[in-house]
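Here the structure is laid out as structure tokens; the discussion comes afterwards.
For chain A:
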Amino acid sequence: MIVALTIMVYVLAVILIIAALFAVKQKDLLLAVIGTSAISVVLSIFFYILQAPDVALTEAAIGVALSTIIFVITIKKTERYEE
Partner candidate 1 sequence: MNISPVHFIAVPLLAAFLIPIIGRFSKEFVKVIPGIVLLYLSYVAISLFPVALKTPIVEVLAGWKPPFGISLVYGPLAAYLTALITLMGFVIWVYSYKFIIREPIEKYYMLFMLLITGSTGIILTGDIFNMFVFLEITAIAAYSLTAFLRDKDGAEAAFKYLLIGSFASSFFLLAVMLLYASTGTLNLAEITSKIDSVAMSTRILILILFLVGLGIEAELFPLNGWAPDAYSQAPSPIGAIFGGIVVKAAIYALMRLVFLLFNFSEVFHFLLIMGIITMIVAEMSAMKQQQIKRMLAFSSIGQMGLVIIAFSVGTSDSVQAALFQMFNHAVIKALLFFAAGYLVFHSGSKKISALDGLGRDKPLTSFFFALGALAIIGLPPFAGFWSKLYILISVADAGLITAVVLVLIASVIEAVYYLRVVSRLYFNKESAQETEVRRTPLTGLLAMGVLALVIIVVGIYPDYIWNLLKPAAEELVNKAEYIRIALLK
Partner candidate 2 sequence: MIFYISGILLILIGMYAVLTKKNIIKIIIGLSIVDSGINLLLIAIGYVNDGTAPIFSNETLKAVDMVDPVPQALVLTAIVIGLGVTAVALALVIRLYDHHKTLNINKIRKLKW
């Protein structure tokens, strides 16, 4: 059980870093924003594992949904591709 959890944490950490690199490197801004929302998803799971359910809930509502949405709206109002 504990071993499974540890392995999961390591896998998630790798996903987290990959998502962050993806968000920074990706030229398509919409995809990059999806990357940041993936970071928030992983963080929210991490917060839950670290016994912080309040924070996990906040990160899920704000980081995954609202923050992503305001980015997406802004990209819609401006342009989608990084030069």
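A few points about this structure:
We take it that a residue touches a chain if its C-beta (ideal position, glycine included) is under 8 Å from a C-beta of that chain, and two chains touch if they have at least 3 such contacts; residues count from 1.
The set was built so that all candidates are chains of the complex that A comes from, given by their letters.
Since the structure is predicted, the reported quantities are computational estimates derived from the model, not experimental observations.
Comparing candidates 1 or 2 against chain A, the one that touches it in this complex is 2.
On chain A, the positions that touch candidate 2 within their shared complex are 9-10, 13, 16-17, 20-21, 23-24, 29, 32-33, 36, 39-40, 43, 46-47, 50-55, 58-59, 62-63, 66-67, 70-71, 73-75, 77-79, 82-83.
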